[in-house]
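Only one protein chain is missing from this complex, and each of the others stays in its spot.
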Amino acid sequence: MKIWRVTGTVVSTNRIAMMDHMPLKLLEDKKNGSPTVAVDPIGCKEGDYVLCCGSSAARDATGTKGYPSDLTIVGILDHWDGWDD
Amino acid sequence: MKIWRVTGTVVSTNRIAMMDHMPLKLLEDKKNGSPTVAVDPIGCKEGDYVLCCGSSAARDATGTKGYPSDLTIVGILDHWDGWDD
Amino acid sequence: MKIWRVTGTVVSTNRIAMMDHMPLKLLEDKKNGSPTVAVDPIGCKEGDYVLCCGSSAARDATGTKGYPSDLTIVGILDHWDGWDD
Amino acid sequence: MKIWRVTGTVVSTNRIAMMDHMPLKLLEDKKNGSPTVAVDPIGCKEGDYVLCCGSSAARDATGTKGYPSDLTIVGILDHWDGWDD
Partner (left out) sequence: MKIWRVTGTVVSTNRIAMMDHMPLKLLEDKKNGSPTVAVDPIGCKEGDYVLCCGSSAARDATGTKGYPSDLTIVGILDHWDGWDD
């Protein structure tokens, strides 16, 4: 699992039915790569450092078996010093 | 899920039978990497910013169980400011 | 799915039994990265631009359920302008 | 499987229920990339060089079928010379 920082929320009204109403969070990683979105079954706040699970495990980790996710927040880190930008 | 911009359409007449007639969209990400194609079960237009799901979840997200996809568009973003090229 | 150009063929006589006799094509992508090989259930020619499916979907896309592939050619593009080297 | 060095531990009190109490280790690879976390079913110490298994295999490798992991430590290397930083 990689460590990400939550930077915001994204909304997609026009989406496939399987996505339902699960919250979607915008994330950034250390490398400032492509903007990335994860499903959030926990309820994170902006600025939280979180662990995300990808691969096939991302699906069930949402709490809904077979949910269409390839990246799901599975935990908020208690302590993390952040990183140099 | 990563955020991509739809830049066009691709056509493949000579394809495996499992692919059927699902539309294929050409995408670009922030980094201007290798040209990438996703299955589009929603009906996106050129210029749309979309969320794509990869990994094993890309298959069922097409709406056809076990469809041969490793990247499927799962939603169009309501608002996205784009990125610097 | 990413877009690749077929550049040749590879042969592996000493292989696991599950691989059987499926043709293997050598591919290059835009970035000239590590040499990559895909299973070819279609019959591509050198110079063809093709779509490849990775992830778990690469297995069934070969036409043989559970085949040991992580990259399978699923279609030949009708039109593609290529890329600058 | 890639080779990683264990550099510490992370704690996430606010996590999904499926994660239970499995220890989480902080890892670094040769390239000093994004900070990465793996599930540790073995009991590694800081400084150990370990093999990690990703992809769908990371789940069962934890010892709990279907565990939400995309990276799991599967072995400690007996000998490894390390790498230049």
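Order of writing sets the labels: A, B, C and D. Residues in every chain begin at 1.
Heads up, the rule we're going with is that contacts are C-beta pairs under 8 Å (C-beta built on N, C-alpha and C of every residue); 3 or more make two chains touch, one makes a residue touch a chain.
Fair warning: this is a prediction, and the values are worked out from it, not measured in the lab.
Chemist: Quick one: which of A:Ser12, A:Thr36 or A:Ser56 touches the chain that's been left out?
Modeler: Once the missing chain is taken into account, the touching residue is A:Ser56.
Chemist: Can you list where chain D touches the absent chain?
Modeler: Given the touch definition above, chain D has residues 1-3, 29-31, 41-42, 51, 53-58, 60-61, 63, 72, 74-80, 83 touching the missing chain.
Chemist: Across the whole complex, list the residues on chain C that are touched by the chain not included here.
Modeler: These residues touch the chain not displayed: 10-16, 18-19, 24, 33-38, 54-56, 58-59, 66-71.
In the analysis below, only the chains that are shown with their structure count from here on.
Chemist: When the centre of a chain is set as the mean of its C-alpha atoms, what distance in Å lies between chain A and chain B?
Modeler: So the centroids are 19 Å from each other.
Chemist: Give the residues of chain A that touch two or more other chains, as numbers and ranges in rising order.
Modeler: Answer for chain A, listing residues that touch two or more other chains: 54-56, 58.
Chemist: So what shape is it, when you link every pair of chains that touch: line, ring, star, complete or other?
Modeler: It is a line, because the chains touch in a row without closing up.
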